[in-house]
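One chain of protein is taken out of this complex; the other chains stay put.
And then subunit A:
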Amino acid sequence: MPWNLTSDRPIFMQIIEIIQLEIISGKYRPGDKLPSVRDLASEAAVNPNTMQKALSELERSGLVYSQRTSGRFITEDVKMIEELKSSLAKEKIHEFLENMQKLGFQKEETIRLMTETLKGEEL
């Protein structure tokens, strides 16, 4: 099944985000080996050069490291994964707040509405 990629943003950036998410969500665990570039490209239905570029970028950020002969692995630095997780969470929250502002809700109202909604779900 090809990965769900949108058509208006560079493909390698979307691949980076998808792999980041898979690391955060625990599909890949710290120290896990990543499939080969070719297999990942085939799975995602993208050009192997694009996949290569995305993985190099992930390597540069330290989230993934490569061992010359045996392939690419997820970092064992759990702290780094946690940091990525919270920074992505903050990004999502900012996005959400911006969208709410577009709907005309100020921050206090948004928080009140969220609390109400959560209470509603608990019932």
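Here is the rule we go by: contacts are C-beta pairs under 8 Å (C-beta built on N, C-alpha and C of every residue); 3 or more make two chains touch, one makes a residue touch a chain; residues count from 1.
As a convention for this text, contacts and distances are computed from a predicted model.
J.: Going by UniProt, what is the name of the one chain that was not included in the view, given "Cobalt/nickel transport system permease protein", "ABC transporter ATP-binding protein", "2-oxoglutarate oxidoreductase" or "Probable septum site-determining protein MinC"?
T.: "ABC transporter ATP-binding protein"
J.: Of A:Asn47, A:Ser61 or A:Gln106, which residue touches the hidden chain?
T.: A:Asn47
J.: Any idea which of A:Arg9, A:Lys90 or A:Lys107 touches the chain not displayed?
T.: Going through A:Arg9, A:Lys90 or A:Lys107 one by one, A:Arg9 is the residue touching the chain not shown.
J.: Would you write out the residues of subunit A that touch the absent chain, in ascending order?
T.: Residues of subunit A in contact with the hidden chain: 2, 5, 7-12, 38, 41-42, 44-50, 53.
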